[in-house]
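The complex is shown incomplete by one protein chain, all other protein chains being positioned as in the whole.
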Amino acid sequence: MIASASIPSQPMPIGSGISDRLSKKASRHVKERIIEGLLFSAAAFSVFVTIAIVYVLVKESWVFFQTVPLSDFLFDTQWTPLFDDAHYGIMVLLSGTLTSSGVALLVAIPLGTIIAIYLSEFAGFKVREIAKPFLELLGGVPTIVYGYFALTFLTPILQKIYPDLPGFNLLSAGLVMGIMIIPYVASLSEDAMRAVPMSLREGSYAMGATRLQTALWVVTPAATSGIASAYILGISRAVGETMILAVAAGMQPNLTFDPTEPGATITSYIVQVALGDLPHGSIGYQTIFAAGLTLLLMTLFFNLLGYWLRKRFREVY
Amino acid sequence: MQIQTGVEAGVEGALLKADVRELDFYYGAFHALKRVSMPIYDHRVTALIGPSGCGKSTLLRCFNRMHDLYPGNRYAGGGIVLYPDDTNLLAPGVDPIEVRMRISMVFQKPNPFPKSIYENVAYSLRVRGMRNKSELDDRVESALKGAALWSEVSNRLKELGANLSGGQQQRLCIARALASDPEIILFDEPTSALDPIATASIEELITELKEKVTILIVTHNMQQAARISDFTGYMYLGEMVEFGVTDQIFIKPQKKATEDYITGRFG
Partner (left out) sequence: MLKPADLDAIRAIIARAKRWDLFFSLLGILSLMVGVLTFTVLFVDMAIQGVPRLSFDFFTSFPSRRAENAGILSAWVGTILVMLVTALSAVPLGVAAGVYLEEYAPKNWMTDIIEINISNLAGIPSIVYGLLALGLFVYYFGFGQSILSAGLTLALLILPVIIVATREAIRAIPQSIHEGSYACGATTWQTVSDHILPYSSAGILTGVIIGMARAIGETAPIITIGALTFIAFLPTAPFAGDPPAGLFDWIFAPFTVMPIQMFNWTSRPEAAFTVNAAAAGFVLVFMTLAMNGLAIYVRYRLRKNIKW
């Protein structure tokens, strides 16, 4: 009866049905449990990181909202927390975030999708083997470098086309941000498309469909949820991107949806405050946590939506 | 290979639809089909039998150029001549897409697209550029009737194809293949993933379908070949060992190897 070996930690006497050699060694058992416990705490640590993030942001924001009513925060149309006549309308920063993200997504989603379809359905093995690592490199360039590129290279070129374009503008930052996001959208969408089983493609080709017909009418619809979660990741990246905007879009709060104007985003505002010398505990210090909490809620929403899409619509082939 | 003496009796005025002539085919370095020859008769069911890996599916997939989808596959000699055009399907100048529009295929596992029942059947028509709604409706209905599925799905055409049972899914795939009026339909072990009842209904359907199209079917089930086919080819190790009228092959095979396989002494 080996099953009874789960009870004793010391060897049972011979004759009780279990031999010395088959009983569990207490020392080995304890060591295993300790290791498992250590590994578990490493995994559980990640949960504490989330809790800590929420705690820090909520704690500081709580103090902030003692001073500034939530209605002002949501509906005021000015953001001037460091002026004497302080206004705290997050809408102003949101407009910058939405405008720059909009420009970025107009670049990243079409190009990323086309690249994904091309790599998954059209390109040969060789092209894919070269293009994939290259896309990874494109995604690995530090964002500060992209910011430098937007400011010193793209903006002067855009100014030749629109002479009125200011040196700091959301357009240039948004375009470069779009290029930065292409690899995320392309790579995840391509993974989703390649997960579509070959039998579906064969079914389509057997009807006399071309590559494009197969890609657009069979593969893409079958991979919809994966592609949607790739888009959502792209949106979440755009909303959270900081340095490109801090460098190239100026950091003036500006309630606008016109990308040719300069503007501050939630993220670039946090950088601006952190660059200055705000005392710990001042209302200015707390604003960045309130702004950060807004950002966290936005990205949390997108992340959970993406996670849910991946789980919920796990394709039925 | 050797055409049985009794084959003429089985032809009885049937026209040749296609003719495989000394076909050689390679997967990379692997010689998968070795100088295979066989005739395909119009409006008849031809079955290919043989142990796994004998090349029967490989031969089937040559008919609509499915091998062109993967790199490393090579048609190395001979060909498949389609009548009445008298063209070699495997000639380099022939467009595989055109071949597939004329020769459709039903796969081993039902593979409905993740679309509605209606759109699954309409797919092969849309591929041909058909956009007219009422014409599409008519063709979808007649294809579903042809596949003996209409009565079961006529009131749920908007549902996903994947919601049907296995046997229904396979009939949906047959309707999809049928919708565009192909000249030949290829069946690659179409019942191997189905239960006996669904299998019986597909077999019945296949015998009905030969009124409309020529059928080539791969099966590892010898009884199935005996039940539904007019002609049978036995393949082994990439070669066509024997081809003939089905009754002859099963009752009085000419070759010892065929007899061993059919009587279950081998395979």
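First chain written, first letter: the chains are A and B, and each begins at residue 1.
Note that in this section a residue touches a chain if its C-beta (ideal position, glycine included) is under 8 Å from a C-beta of that chain, and two chains touch if they have at least 3 such contacts.
Note that the coordinates shown come from a computational prediction; the quantities given were computed from them, not determined experimentally.
Set against the missing chain, the residues A:138, A:158 or A:228 yield one that touches it, A:138. Considering the whole complex, the residue from B:28, B:53 or B:84 that touches the absent chain is B:84.
Only one of B:119, B:183 or B:230 touches the absent chain when the whole complex is considered: B:183. Across the entire complex, the residue among A:66, A:210 or A:282 in touch with the chain not shown is A:210. For chain B, the residues touching the absent chain in the complete assembly are 84-85, 95, 97-98, 101-102, 127-129, 183. Taking the whole complex into account, chain A touches the unshown chain at residues 28, 31-32, 35-36, 38-40, 42-47, 49-50, 52-53, 56-57, 59-60, 111, 114-115, 117-119, 122-123, 131, 133-138, 140-149, 151-153, 179, 182-183, 208, 210-213, 215, 233, 236, 239-243, 246-247, 267, 270-271, 274-275, 280, 288-289, 292, 295-296, 299-300, 302-304, 306-307.
Definition applied: only the chains that are shown with their structure count from here on.
Residues 124-125, 197, 199-210, 213, 217-218, 221-222, 315-317 of chain A are the ones that touch chain B when the two sit in their complex. Across the interface of their complex, chain A is touched by residues 64, 66, 69, 71, 97-102, 104-105, 107, 109, 111-115, 123-124, 126-128, 160, 162, 173, 176-177, 180 of chain B.
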